[in-house]
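Below you'll find the structure I mean.
For this depiction, one protein chain was excluded, whereas all remaining protein chains were kept in their positions.
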Amino acid sequence: MRIVLNKDSMNIEKEQDVVPFRNRVKEYAVKIGMSVVNQTKLITAASELARNMLKYAGGGITKIEVISEGRNSGIRLIFEDKGPGISDIALAMKDGFSTGKSLGIGLPGAKRLVNEFEIKSSVGEGTTVSIIKWKNG
Amino acid sequence: MDRIPILRMGNFLLVTIQIDLYDRLAINLETDLVNMVNKTQAKGVLIDISALSIVDSFMGRILGNIGNMARIMDAETVVVGMQPAVAITLVELGLELKGVHTALNVVKGMELLRNKIKDLDTGEEEEEEIATNEDSTE
Partner (left out) sequence: MKQDISKLLQKKKKNIIEDWMNMQLADAGLREDLMSNDELREQSAELIDALLKAITEQNLDDFNSASFNTVYEILSGISISRARQGFSPRETGVFVFSLKDAILQTLIIELKNDQETLIEALVAMNKLLDNLGIVTFETFIKGREEVILRQTDEITEISTPVIRVWDGILALPIIGTLDSARTQVVMENLLQNVVDTGSTITILDISGVPTVDSLVAQHIIKTVAATRLMGAECIISGIRPEIAQTVVHLGIDLSNIVTKATLASALKYAFALLKLDVKRIQKEK
């Protein structure tokens, strides 16, 4: 059973918000005793997703949650935007695919860095991405 | 602070990134460095990222851009001091730093640049000194 121990939320509206958001995520990761490598993976994934949100939806809301399941604890990040949405999620998750002029590794790369990755999107309404990084894993 | 200082050391330009860059700052750095390479006719650029706790695809792209831009202006770029956690994350992310060389630290980075430039300029091989480490692991 998953229990949410702590909830926090931050708005990402401009590129200057990305670094403070990363720092906030890092604070929580340090608090639950996540290893440096896992911290770095989580923060990098967070950075990719926050940037994606800025680039394609002009910003959105992020939620930072400390969760626990049995002995394990972890961080869940939720990125919610009211942007144009993604019409073909499978294509967006493919390495090297990008509609913008980025490297196209944002979504699939972020997925590889975390333990759980969930994306929901409807065209015209927005996109929600939820990721979990466990402390041990 | 809206500019990262660029130091000039002989033929080389030296940049130490001490804080996590937000996008504007990174883009400024790219422009400043390319201008400096042009102005000083530098043959090598050394970027120390040992203080960076993460490198995401945006930052990776900036580093790659700097390397590629410098190269077509006839300068080599070396990125030094990457943290192990950052390297592991970059590999998992699927990002290769194309266009730049890498070295463990500033000393080794300088050595690498000197060798690269020597190879290009004269082609003559000098006896290279092996850097010895006296400090023990434990």
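The first chain written gets the first letter, and so on, giving A and B; residue counts start at 1 in each chain.
What we mean here is this: a residue touches a chain if its C-beta (ideal position, glycine included) is under 8 Å from a C-beta of that chain, and two chains touch if they have at least 3 such contacts.
If you're wondering where the values come from, they're calculated on a predicted model, not measured in any experiment.
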item: Residue among A:M10, A:V37, A:I61 or A:M93 touching the omitted chain; value: A:V37
item: Per the touch definition above, residue among B:N11, B:N68 or B:T102 touching the missing chain; value: B:T102
item: Absent-chain contact - pick from B:I27, B:M73 or B:I88; value: B:I88
item: Chain B, residues in touch with the chain not shown (by the definition above); value: 78-80, 82-85, 87-88, 90-92, 96-97, 101-105, 108-109, 112, 128, 130-133, 137
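We take it that only the chains that are shown with their structure count from here on.
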item: Residue ranges of chain B touching chain A (in the complex, touch as defined); value: 20-24, 53-58, 60-61, 83-86, 88-89, 92-95
item: Complex contacts: residues of chain A adjacent to chain B; value: 15-16, 18-19, 22-23, 26, 36-37, 39-41, 43-44, 47-48, 51, 95, 102-103, 105-106, 108-110, 112-113
